[in-house]
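Omission of a single protein chain aside, the complex is shown with its protein chains in their original locations.
Chain naming follows the written order as A and B, and within any one chain the residues start at number 1.
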Amino acid sequence: MNIIELKHVTKRYDDGFVALHDINLALEPGKFYSLLGPSGSGKTTILRIIAGFTQPTAGEISFNGQDLTQTDAAKRPFNTVFQNYALFPHLNVFENVAFGLRLKQVKAKDVQAAVKAALHLVRLDHYDSREISALSGGQQQRVAIARAIVNQPQVLLLDESLSALDKRLRKEMQFELRAIQKKLGITFVFVTHDQEEALSMSDTIFVLNDGEVQQVGSPVDIYDEPVNDFVARFIGDSNILPGRMLGDFEVEFANRRFKCADAGMGMNEKVEIVLRPEDLTVVVPEQGKLVVRAQTQLFLGDHFEIKAVDTEQHEWLIRATNSVDLNEPLGLSFKPEDIHVMRLNESQAEFDARLEQYEGASEDEK
Amino acid sequence: MKNKRHPGLFAIPYVLWIAFFVILPILLIVWYSFTNTNQHLTLQNYHTFFANGTFLRMSLNSFWYAFLITLATLLISYPAAYFLTKLKKQQFWLLLIILPTWINLLLKAYAFIGILGRQGLVNQFLQLFGLGPVNMLFTNFGFLLVATYIEIPFMILPIYNAIVAIDPALIQASEDLGASKWQTFRFVLWPLSRAGVESGIQAIFIPSLSLFMLTRLIGGNRVITLGTAIEEYFMTTMNWNMGATIGVILIVMMILVMLLTGNKPAHGRRMHHE
Partner (left out) sequence: MNKHTWLGKIYLWLVLILLYLPIGYLIFYSFSSGRNMNHFKQFTWLHYQTLFQDNRLLAIFLQTILLALLSGLIATAIGTTGAVMIDRLQQKRQQKVFLALNNVLMVSPDVIIGASFLIFFTALGIQLNFGSVLISHVAFSIPIVVLMVLPKLKEMDHTLVDAASDLGASPRQIFSRILIPAMMPGIAAGFFMALTYSLDDFAVTFFVTGNGFTTLSVEIYSRARQGIDLEINALSTIIFLFVLVLVFIYYLLTTRRFKKNGKIGGVIK
């Protein structure tokens, strides 16, 4: 049973701007979902429609099978952690967290206990009487989470909730959020434009662009098998080259033929090839499948980031553990399964169908 | 940085202004309140004020009227300010609300002599329902009505400024946590716009204590507020010492109100009229 479903949701603003086109989502209970996309992709609009702050122009949203489209935000069993936390400046930490409980006229003793427990969960045990203005960004973030979860929502919605924190704190909060989600066992819907954040925390990621879902899948699926150019470029760094299928499991790019792991496409079909920079290994030129010359390299602490050019003037991004000599020929090596082939204009459904078909076929061969 | 060391001669007029028009007048009015017409030091004026029931009753009255005016203004202005923040062309609407304040107060008061008269607009309207005519001109009610009318824009503006500064996400957060519209108003909107309400109260309560021309024109020439009493003693009976005493009382009340409503003076409005 899905806890939340969005069916054919469209959002068009008064000025004609279409923020969402026919969005369909199904969320299962107890999972951590991310809505990932650049600004203007519609991710926050989806979150606001789920929360009830925005009404969809068309389509419906249901909760455990019940239609919620006309229900006020106040009556939905979800709570939101806002982008800038939206903590009430006139209330202290305790009263902020207690806000929702007080509205429900929960007994003072129970409020006390629940707030304490929520603050404990976000590791702010002795902060109850602090003023909001006296807290750091990370602490405000935790109060916002405590304020939302103390109401025991079925779903927690997080709107770019980590974006205001500095990098180190953000990393720390990623772990914590994931831990809190595991502990509570409720559904989290996390909106972010930061692919690393989405990859590290989610069970499932929805990649959005221009008001449409581009791809749905586990972080590994999305990283390894981007369905299109947009996803490949948006998630991680990629070397994307034009290529041509020569048949099943054989592809041509950069003027050479390579073995690959993809099949089920037409002969001579034009495709795009994705090679992740970390899948490229630097070897001596004689052993390389390709030969390039490094133009610049940056030392990034745990690796070097190298920009190189091949004989066709394609630019290559390479991640290597050791430094290389600039302007000398370098060999690049990679395995057939590192080559990811994308068909032009293939939708995710088509992609899934093809994958099933040829994976079944290759198993039969064995 | 060199010029920072000596504040310089250029500010002499400003410092003289502070000395002669801020400090000296206060000292003079206090001095007058403690003297009699023969320049002898005396507590007689204060004794008259506090021993005489009329003065105390008038002060109480003055306070009561100021309270009613402020309350009525607040009740009308708060929703108006709130709805203003929901509109698209807010600056234009604001301008429409401020514009009447730039029409001379006396003219607006004069208009009410016509509107509230026995055969004026209000009574003509009442007669449509077979009511009236009601005497409104030269009554306390008429005074309250006109004073409220005059003060409305001065209440709308500070409240508007306070509400417009509230992050809309806070209102959404409140709804998200299950608050009804009323609860959101009660627990979020109202406390967060309180500062605006307070400066509005400050901008209205104190002038309302001292209104004298409205009481003269609309309230029927009777001495019903502290302001009217001061004017009476200075301009008619020429007992400046008693007038100064009432003035000192008024200043004390003013300071009390300011302490109660926070100490920031309401910008953009000298407590004008009277």
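The rule we apply is simple: contacts are C-beta pairs under 8 Å (C-beta built on N, C-alpha and C of every residue); 3 or more make two chains touch, one makes a residue touch a chain.
Here the structure is a predicted model, which means the values were calculated and not measured.
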Among displayed chains, the one left out touches B
Cross-chain touch to the chain not pictured, restricted to B:Trp64, B:Phe83 or B:Trp190, is B:Phe83
Among listed residues B:Trp93, B:Phe141 or B:Phe185, the absent chain is touched only by B:Trp93
Had the left-out chain been drawn, it would touch subunit B at residues 1-4, 7-8, 10-11, 13-15, 17-18, 20-26, 28-29, 32, 76, 79-80, 82-84, 86-87, 91, 93-100, 102-115, 117, 119-121, 124, 149, 152-153, 156-157, 161, 202, 206-207, 209-210, 212-213, 216-217, 227, 230-231, 234-235, 240, 243-244, 247, 250-251, 254, 258, 265-268, 270-274
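Simple rule for what comes next: only the chains that are shown with their structure count from here on.
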Between the Cα centroids of subunit A and subunit B the separation in whole angstrom comes to 57
The residues of subunit A that touch subunit B in their complex are 51-53, 72-75, 78-80, 82-84, 86-90, 99-100, 103-104, 147-148, 151
Residue set of subunit B touching subunit A in the complex reads 167, 169-170, 172-180, 183, 187-188, 191-192
